[in-house]
Each structure stands twice: as structure tokens, then as C-alpha cells.
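With one protein chain removed, the remaining protein chains of the complex are shown where they sit.
Note that the chains are named A, B and C in the order they appear, and that numbering of residues resets to 1 at the start of each chain.
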Amino acid sequence: MTTPSAPALRLLIQCPDRPGIVAAVSKFLFEHGANIVQADQYSTAFEGDGGAGRFFLRVEFETGHLDLDSAALASRFGSEVATPFAMEWRLSGDHRPRVALMASRTDHCLLELLWRWRRHELAIDIPLVISNHETLRADVEAFGIPFHVLPVMAGTKAKQEAAVRALLKDAAVDLIVLARYMQILSGEFIAEYPARIINIHHSFLPAFAGADPYGRAFERGVKIIGATAHYATQDLDEGPIIEQDVVRVSHRDDRDHLVRLGREVERSVLARAVQWHIEDRVFVHGNKTVVFR
Amino acid sequence: MTTPSAPALRLLIQCPDRPGIVAAVSKFLFEHGANIVQADQYSTAFEGDGGAGRFFLRVEFETGHLDLDSAALASRFGSEVATPFAMEWRLSGDHRPRVALMASRTDHCLLELLWRWRRHELAIDIPLVISNHETLRADVEAFGIPFHVLPVMAGTKAKQEAAVRALLKDAAVDLIVLARYMQILSGEFIAEYPARIINIHHSFLPAFAGADPYGRAFERGVKIIGATAHYATQDLDEGPIIEQDVVRVSHRDDRDHLVRLGREVERSVLARAVQWHIEDRVFVHGNKTVVFR
Amino acid sequence: MTTPSAPALRLLIQCPDRPGIVAAVSKFLFEHGANIVQADQYSTAFEGDGGAGRFFLRVEFETGHLDLDSAALASRFGSEVATPFAMEWRLSGDHRPRVALMASRTDHCLLELLWRWRRHELAIDIPLVISNHETLRADVEAFGIPFHVLPVMAGTKAKQEAAVRALLKDAAVDLIVLARYMQILSGEFIAEYPARIINIHHSFLPAFAGADPYGRAFERGVKIIGATAHYATQDLDEGPIIEQDVVRVSHRDDRDHLVRLGREVERSVLARAVQWHIEDRVFVHGNKTVVFR
Partner (left out) sequence: MTTPSAPALRLLIQCPDRPGIVAAVSKFLFEHGANIVQADQYSTAFEGDGGAGRFFLRVEFETGHLDLDSAALASRFGSEVATPFAMEWRLSGDHRPRVALMASRTDHCLLELLWRWRRHELAIDIPLVISNHETLRADVEAFGIPFHVLPVMAGTKAKQEAAVRALLKDAAVDLIVLARYMQILSGEFIAEYPARIINIHHSFLPAFAGADPYGRAFERGVKIIGATAHYATQDLDEGPIIEQDVVRVSHRDDRDHLVRLGREVERSVLARAVQWHIEDRVFVHGNKTVVFR
């Protein structure tokens, strides 16, 4: 996945599958001076479900010779192409995503994202990190990022979540990453950010959904463990899966060692999922994802 | 895992963990002229379970300079070493394992094993292959192995299983490999061959236990699929796991394609599990395995 | 990679990169009633080489509603689209590829391809298998495929190759797969089938090019071995790489065991390369490949 040299925009489309979509989109872009540098498409019609199918398209194009600004291009595209094809669509790439990170006590997923951000591997702004513990303050502040602690006391969960949501609203975030944030979010919270909350679960879902996956993996005697990055939904650990990866283990690995081995997988899986999301490579379709890598 | 040049025997031991086991075993072997070429040990005491732990030992030794035949060596070992340490143990390697293969209609797992057997990768005898369908007769007979078809009709399941068990008894098999045999075995059958029936399940257990794992993996939208070789137990798909492996998939892979990709993983996972079993590398402990690779 | 339900054709294009290519191609296909079911594109311009770049496009489309037969469609495309854009191109999918397999004594790569062919995983015809030894006759003939033995004696190499080439010409093959054929082909032979001879090399190229890669891998003490499928070129083991894969090894694995472990990687790497080639997913660019998976 190379980055084009000139500033690029991305057109992200899904609609009922039918002939002519690609022709219409590429004709429109060509006539307005856009140079397509990457295009990926997929249709569920070819899952043999017989149905007409749902069509997904991601087009990345250079804007050096556009005859319109992006706002004008978008409005023209909406009326001339999107509406006739009944598209759900958006134009992306003209602003840097604002991403909030949330974590509790463990540092590995959080640090992985902060490192990649500092190394310019993640083209995002991180306006704030939110935790329910003080533990990670020094780590976060070393990156020059505001660290907010909102502890959860008995009976204060609702109030705490309201405060969290207020902070996120003020920060106008586009994406929330739960980098091992060990609190369950309310359905209301999740509904406020559809397909915009990424969670890392420390098991190879659907195996070992729920609590203590490493302990249960050890009890079951599996020979491979994994991690899963998915969009948070009302149903805990049931959201659309973005990425998974695994690591081989043996009878010699006790629960603590599984935890240690799992850290490496968790952080790289989460980092890939975040990267693909902010590059608009992930489409949600029902409870599944289409990922254009 | 290299094969020693001289004929080798294997001593397979498990017992309560306590000091002196290795010293006693190696002293005994040395004094009788055995040359240890490989030794692996493991104790559950180091899973931090606090308890005394269970000790597992696999010793492979050359017999070129033994001062006793293997029968005499075994009886001396039993009285002098095994009894004092309350060992479950056996001496192995002096006869070639007899392995029965069972399959229904799909050929990939069966062919993989037959092919490895023919190229002497699997040091076993295969007295027979049993199926509930005619489909694979030509494939099997091309290897010069008797192929028995025992179909399952409505209401004949019990009778068919009795016939299967009679064939296996006559053939005096040490191991039964279910190479995609799509019939559930009775508890009685399984109890007759404890930790001596290896099954391949076409999912990454415990995910997608039961029927149509590929269809359900497709529905869930997982990004990785796998296969699991385990010992058959009364609880379907719950037996001790011997080996697992996985392969990456994407939104583009429909159910049929998952089936195709899965074949490669199924056959290699099953082949490794069988290889390790017949090399006495697999110990069962509760519902888990210790595998000395 | 799902197979569309209706008969499909593929348009395979490479040309100098410039705006409007996708628009022109998709407009043409749409206007003639083709329904695009899969499209992949890539441009070397985004390797940051500054240059204009080379553009690659693979379009798969359903033909149910075409207003022309494929020959007419091709000639119209040639004059109206391909020529103006200076495209190298071809229309594919209207005939089943004819593939010749060549092997010497080892069976694993050959059997893998024959199995997949018989299982309809490879949509090809196999008019013949050619070997320089009798060893594999029974295996091949069991699949009902003609097996030709053309031995290489001292001083007969040129004559033997001429005979091989005559057989291949008579069989009108589209692709030649060297499934562990241990004879070096002449430059003339290779030039006759540009990017149409696939070879499997039993190492992770460029490591251990040349003879006895497993022996040298063992000597070097690598911890991972691999296999490489590439198009044969004049420079031995230097041709464009189509696919590679690896397997982990340890100090316990002697040369023979590396050979055994390598077999599994060799056959799956070769099978994937052949599959992608016959599905027209592989483009050659200089000494590299673009693979649209």
C-alpha cells in the first residue's frame, strides 16, 4: 500500500450491485481531472447467494488537476452519480482523522499506537487519551498528549461514561480506539459512534469471547492463540471483525506466558486495524467487514 | 526430529513429580548399556498451580549395546524404577504401529496419509481402510490396501458400528485415524480405544465446534480459518488437542473457497498429529496434551 | 477469489500510466453489456520512482448480456481503446488452458497438481506429463493422463530436448510446469515460452539458488526454510518470482528432515502459482510480478 506523491482523496461507495457503476464513477472522475491511483471493488453477488448483491468501491485519486474543489466535486458527484445508483458514499482524505485512545492499566497496545503515530506511520491526530486509572500517565504525557483519568467507582459508572462522552464530543473525534480499555460501554455510547469504535479482544474470536481468554485457552489446551480487532457493537465481542492474527504456543506455556505472547499479537493486530480504518480500507456490511488491503 | 541410525526404543513415563526421577531412569538405562539419543521432560508443577505436579518423560535410546532383551529390560525397569516412583509407563518402538484409516467421501486427508505412508514418512502398517461409502475405493486400492465399505442406513447405525469394531479388532490396530469420517462414534467405541482415536476437525477449535464450521466461519466473517487434530472423546470436538494450524482468508473467500483453503490445513495438521502419535511424542494429561516435538 | 456464476471473460492490460484508462475501459465494457465482477489495478508510478509508471489492469466480467461475441468484442476493443492507450493486452477465459507437467523422480509436486486437477480445483486440461525417468509412470497413468518418458543420456541432451519440444508443440500447450524436473532447459526452449514456464525452486530465493539448497540451508543453520515458484528465464533461479512460502525448522532437523519439511512448502507454493497463472492473476513487469489475488 504505497502513498501517492500528490495530495489524494478517496471516494468510498456502497450500493446495490448493477452494471455501469464503475463506468459511471470513473467517467465522472476522469472528466473532472482526477487521476485514479488505486481502485478496489467487491460485490457480494459472487458469494453465490444468488441475490443481486451489494457493491463496494474504494477509489483513491490524485487531485493535482481537479477542475473543482473537493466540496464542489462532492456535490456534483452526489447529484450526478450517487443518487441515480442509490449509493451510500463519502469523500474522504481532506482532513486528518482525530483519534481518541482509551486504555486502562496495560500499556502494550497503547504504546504501540503512540509509537507508530510518533514515527508518522499513522497519519492521525491524537487529541487525548482517556483512562480509568492513573497508571499510564507518564507514558502518555511523554508523547505530549493530554491524559485524562476518569475513574469508575461503585455506582459512578453512568456518570463516568457521560464525562467520557463529553470529552470525546469536545475533542470532535472521528475514531475511538479501545486499546485494552477494560470497561463495557453502554449501548447508547456505542450507537453514537457506529463502526467508529475499534476494540481489541485478546482471543481468536469467536473462541474465548468474554473474560479471561488466556486462562480459558490454557485450560482448553489449544496449540495456537490469537487476537481480534473488531468494531464495538451492542453485543460484546460480536462486532464485525477487522483483523485477526495468531501465535503458536505449547504445553510449556502457562497462562502468564500466554498473556506475554498474546501481547505481541494484540498490539500488531490492533495497529493494522487502526491503520486500515483511517486509510478508509474497511467497509462494514451487516456484521462483516470488507477490507481492501 | 532426526532418526537415530541404530534400532531405538522409547521409554514413556508419567508420574507424580519429585526429585530423582531423571537420575533413577538415566542410571538404570546407562547401567544396562542403553545410549540415550533424545530425552524430553515436562512437569505441570511449573504451571504455577502450586501442586506437586505431574511429571512426563520421553526417553529415546539406542539398543546396540543392551545387556538384556527389551522384555527383560522392561520387567527389570518395572520392578526397580517404575514401581518405587508410582509411574505409568511403557516401553515402545519394538513393533511397527498398526493404523486403521476411516473416511467417508472426501479424499484429501486420506490421500495425504496414504501418500506419506508410501514414501516411508510414516513408519506404520495400514492393514485396512474403512468407509461408509464406495467413493474412495479406487484411490485406496491403488495403494494395495484393503478397502472395506460399511454403509450406514436408517436404523442400521448400531449394526454398522459393531461390524466396524469387529474389523478393527481382527486387524489388531493400535491407532484409528478418522480422516474426515463423517459419522459420530458411540461412547462405547471410543472407550475401547482411549487416546487411540485421532480425529481431524475442520475448524480452529473451540471455535465452530459441530457441523458446517466453514459455513459458520464465513457467516461470522473471521479473517483466519484453521483445523484441529484431537483425540476423540465422548464429548464431540472436546477431546485433547494434539495440533492446530491456520490459514488467512479474506472477504473475497466464500464458503466453497474456505472449504478449499481448509483442505490444505486439515491434511497437514492431521498428518503431523499422526506422525507425533506414532513416534510416541504425545502424552495425554486430563483433557490436554503434552507434545514433545 | 469467488467464481462468478455466469461464463466470464478477463481483460488483461498493461500500458503507460495516464489518466482515463479505467474510464475508457469500463465505459467500453459497459456499453457492450459486460458486467464487471472483479477489477484489480496497479501502477508502478506509486513506487515513488517519479516516472510516469506502468499501469496494470485485470478486469473480469460476465458475458450474459454482451452485444457482441468475444472475437468481435476483442477487435472493437483493440481499435477503440487499446491502440489509443498503447496497451499490451489480451482477452482471456474463452478456452480452457492446456498445461503440460514435467517431473523427474520425485512425486510430491506432480501429485499435488494432479490431485487438484482431479478435484476440479485447477480448471485446466493436462494433455501430457513428460519425464526423463520411468519412476512416476504408474502414478500418472492412474489419473488417465499420457506419460511420456524421454531419458537424458550422455550427449543426448539436445536431442532429448528437441523431442520434448516437439511433444509440447503437438500438444499445443499454454503453460509448462516444471514440477521438480531436474534438467536445465536451453535458452532457446525458454524463449519459446516466455512467462509460460513455471518452475519450483526448493529454497527461499535468492537464498540458496543453485544445487542442493537443503544441504546448504542445513550447513548455514537457518531457522526457516522455504520454496519459490518463478517463471523460468535464461538466468537459472533468477526469473520473476510468483509466490514463496516458508516453514520453521530447528537445530534438530538434519538435511533429510529439511527435505521432508520442504516438500509440503514446495507443493503448496507451486500449486498456488499455477492457480494464479491460469486465472490470469499474474503480470510480468521486468523481472518482477504483479499478482492480483
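Structure notes:
FYI, a contact is a pair of C-beta atoms (placed from the backbone, for glycine too) under 8 Å apart; a residue touches a chain by one contact, two chains touch by 3 or more.
Every value quoted in this text rests on a predicted model; they were computed, and no experiment measured them.
Checked against the full complex, the candidates A:94, A:125, A:238 or A:264 give a single residue touching the omitted chain, namely A:264. The residue from C:68, C:145, C:182 or C:207 that touches the chain not shown here is C:207.
Residues of chain C that touch the chain left out of view are 42, 46-48, 204-208, 218, 220-224, 226, 240-246, 250-252, 254-256, 287-291, 293. Where chain B meets the chain that is not shown, the touching residues are 2-5, 19-20, 22-23, 26-27, 29-31, 33-43, 45-48, 65.
Seen from chain A, the chain kept out of the figure touches residues 1-2, 107-108, 111, 115, 119, 121, 142, 252-254, 256-257, 260, 264, 268.
Keep in mind that, in the parts below, only the chains that are shown with their structure count from here on.
The chains that touch chain B as well as chain C are A. In this structure chain A contacts its sequence twin chain B using mostly the same residue numbers, the overlap exceeding half. Set against the C-alpha centre of chain A, every other chain centre is closer than that of B.
Spacing of chain A relative to chain C, judged by their CA centroids, is 36 angstrom. Spacing of chain A relative to chain B, judged by their CA centroids, is 42 angstrom.
For chain C, the set of residues touching two or more other chains reads 2.
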